[in-house]
Every structure is written in C-alpha cells, then in structure tokens.
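A single protein chain has been omitted; all remaining protein chains appear in their positions.
Coming up: chain A.
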Amino acid sequence: MSEQVISKDLWEAIPKENKDAEIISRPSMTYWQDAWRRLKKNKLSMVGLLFIVFMVLTAIVGPYVISHDYSTQELTLANIPPSMEIYQVDEDTYFYMHSEYKLFDVTKDGVLVEKIKEIENDMTNRRRVYNIDGNEVVLDYSYAVKKAEDNPEGIKFKLLLNGEEIKPFDKVHNKTYVFGTDALGRDMLARVIYGARISLLIALVATLVNFFIGVLYGGISGYFGGQVDNVMMRIVDIINVIPLLLYVILLSVIIGSGLKSIIIALGSVYWVGMARIVRGQVLSLKEQEYVLSARTIGASSMRIMIRHLIPNAMGPIIVSMAMLIPSAIFTEAFLSFIGLGVSAPLASWGTLANDALGGLRSYPYQLFVPSIAISLTMLAFNFLGDGLRDALDPRLRK
C-alpha cells in the first residue's frame, strides 16, 4: 500500500464568512402555530370549535336578530310544537289542530297566524264547532273517552269539514316559533339563546377564575415549594372536600338564590383543580435548566413565573380549561334544574329543562331543546379539549 500524496495547493481554506454560516431553511414556526396546525388536522375538535364559535356568536347577536322576546308571554299560543300537522279547508286556508284540541289558523308553509275562536263549545258532548271562512268545521273529541269496543280503531278525535271527515294535509315546520313555545307561550328559541348567554357567562367566569386564581395560586405554591406549598395545598384540600351544592345552598340563604350566588360559589371553589395542575407543572418545570439559568441571570421570582414557568405550563392549563368549562356549564345547568339557579323570567338551560318536566308527556320537545343544547355544548368543549391535548402535547401525538 502506497501512501497517496495530496499536493498542498489542492487545499483551499474556506473564507471565514462562510465557515460558520448556519442557515435554517425551515419556516419559523412558533409553538402556537405548530399546535394550531396539529389541531386543524383533528376534524372532531374542529367541529367542536366551530360549534363553540357558532354558539358564542348566536348568544351575542341572536337576541337582536330573532323577532321574539324571551320573556313576552303569548298565552293563547302556549305549547305550540316545532312541527305541526295541518289540515286543508280550501285552496289557501289551512288550520293546525293542537293536541289540546284547539285550532290555529296557519299558512301552508307553517306560519302561525292566530288562534281560531270556536262558535260553539259543547263540553258535555266533547264537540267544538268552528267557522273558518264560511266553512263549518266540527271537532269531535269524544272518542278519547269512549270504551274500546265502541272505538275499535283507537282514534281520539274526528274532524269534520262541512260534514265530511278530513285527514291531515301535511306536516310542516313551525315558521313562527322554530323551536315551539313553552307553557306560557314564550318562544323557546329566544329562551334557549338566552340560556346560552348564561351558560357562556358561567364559562367565562370559570375561565377567569381558573386563570387568575388557579394559575397564580398553583404557580406560587409550586414555585416556592416546601412549607408554603404544604400550607397552600392543604387549604386547597379543605376547599375541595366541601361539596359545591352545599356552598350554593348556603350562599342562596345569605344572598338569595340566583345567578349571583352560582357565580360566587363557582368562583370561590372552581380554581382548585387548576391550582393542582399548575402546581404539578411548576414543580417539575422549576428544576429545568432554563429556570436555573434565569436565576443565575438575576431574574426575580415574578419574572421567572410569568416569563418562564407559566408559558411553559400553558399547554396543560389550556387543556384542563377546555375540560373544566363544560363541567362548569353542566354544574350551572344542574343547579338551575334543581331550582337554585336563575329565577323567572330569565332562562337558563337548566331551568328550561325543569320547566319542561310538567308537560313532558305531551310536549317532550320542551325538554329536548335545552337538553340537546347542553349536550352539544359539552360535547363540543370536550372534543375541543381532546384535540387541544393532542395538539399541545407532542408526546401524545400519534
């Protein structure tokens, strides 16, 4: 083996400017841009996010857009369902028969005009006679109380137009009250939108309380550690073992039931879970070298907390926030449902559900509307929370 000689002039020194040129060609992406990119890939949480945005917008502008007020009672138009079976009288005269055996004047496409006044109401024979545009309409609802052998078909009533029996012409959506009306003739849509306002207010309170009290409390407890941590966490334990329901009941006794006592009760205890999470995060983050480095530079505890610890704990904070908000909304709905919430005429989803209980068998839509609103909102927040957890914690990424 001979040694190969490379002549010196083949070597050339790289100019100094190029020597250390370190170029990054990848576009600069912040943590949040990256997380957003990952979140966008998760369809379910994007649906959740869109729903939340939609709900927020509806709650803000909805009351100004819809034509009905949440508190105006229209007692003649009570318990009108969202979907109506209409009967034809002549070319452009239709009526809707309500399950309470009342007739309403409607148009063909479902706009409710008014209640039709009967000209004769024979309560002993269970018979009502109406005059619609000169046509005689007879409603005979005596079948409902007849014995089975007299009523083999099991029908409840018969409608006779000028002596001839008529059958439903069509099933149309209620154009005047899209979600129907409640027992006092108030528009369900307007009430559900107002309920959304209250739920979102609760969500906002929960967020603020979590963020300001929970994050700060947990941060201080974790950062200072030792005895401080011990005392602060025992306080958290004590707050945590007292049931929320008890707080609300006690507060209702002192300041009266209503939204205020729910907000105060939630505000005073709802940061506890967040404080625990932040404390855990800070406990592990404060041993990181960048925190030590900030201390060797001479950064104050406040600066270390705000610039270094909280931004790095932001992922878990946001995720648990997204999970705590639906539970706050649900808590409010539950408290309203058992009668500790907002008082009439204000509507929250919980009180709407409670109001619907009386007429549950006849008008189940009154329960469905607020329940579906609660369920969809909670699902949306949970989907978003799940997506955020995956997006903000790359270790959990598939």
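Everything that follows uses one rule, which is that contacts are C-beta pairs under 8 Å (C-beta built on N, C-alpha and C of every residue); 3 or more make two chains touch, one makes a residue touch a chain; residues count from 1.
Assume contacts and distances are computed from a predicted model.
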{"item": "Chain not displayed: protein name in its UniProt record (\"LLM class flavin-dependent oxidoreductase\", \"Dipeptide ABC transporter ATP-binding protein\", \"Putative electron transport protein YccM\" or \"Acyl-CoA dehydrogenase\")", "value": "\"Dipeptide ABC transporter ATP-binding protein\""}
{"item": "Options A:K41, A:R234 or A:R303, residue touching the unrepresented chain", "value": "A:R303"}
{"item": "Which of A:I262, A:A294 or A:A347 contacts the chain that the document leaves out", "value": "A:A294"}
{"item": "Candidates A:N312, A:S327 or A:S371 - the one touching the absent chain", "value": "A:N312"}
{"item": "Positions on chain A contacted by the hidden chain, ascending", "value": "19-24, 26, 28-31, 288-290, 292-299, 303, 307-308, 311-312, 314"}
